[in-house]
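Would you mind keeping the following structure in view while I ask a few things?
The other protein chains are all here in position, but one chain of the complex has been omitted.
This part shows subunit A:
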Amino acid sequence: MTDTTSRPSGSDTDIKGPGYRVWFDAPSRTIHFEGVLRLSTSEYKPIEDMLDRVLLESPALGLRMTELAFLNSSGINMLYKFAIAARKKGDTEIKVHGSSTIPWQGKSLPNLKKFLPPIVIALD
């Protein structure tokens, strides 16, 4: 997407764009993914940076996907790469909350375990 309207806005812990929002809730140490994420690989950079930064602060992290209706291939690729980086870092406690009513989540989120075996996947 080269359209300027799709450029994310907000702070580096609250990234918003048309139809989506990715934000970090510090007290619960949870990153919330909401809406429809269909960015290009390079456009995922701010989200990628937020994930890395937050994990650097502390090994405990929650990823809430229950409000994420759609995630394109570049998006899932970014998540898997993040899982690989976390595995290499070692000593992480990452828990993913997903929804089985969103078809792709039931298939693609459990695959995170291939990259990061200790990750906990919870599907509502």
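Basically, a residue touches a chain if its C-beta (ideal position, glycine included) is under 8 Å from a C-beta of that chain, and two chains touch if they have at least 3 such contacts; residues count from 1.
The rule is simple: contacts and distances are computed from a predicted model.
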Absent chain [UniProt protein name; select from "Adenylate/guanylate cyclase domain-containing protein", "Copper(I)-binding protein", "Branched-chain amino acid ABC transporter permease" or "Imidazole glycerol phosphate synthase subunit HisH"]: "Adenylate/guanylate cyclase domain-containing protein"
Among A:11, A:28, A:58 or A:111, residue touching the chain not depicted: A:111
Residues of subunit A (touch criterion as defined above) contacting the omitted chain: 70-73, 76-77, 80-81, 84, 103-104, 107-108, 111, 114-115
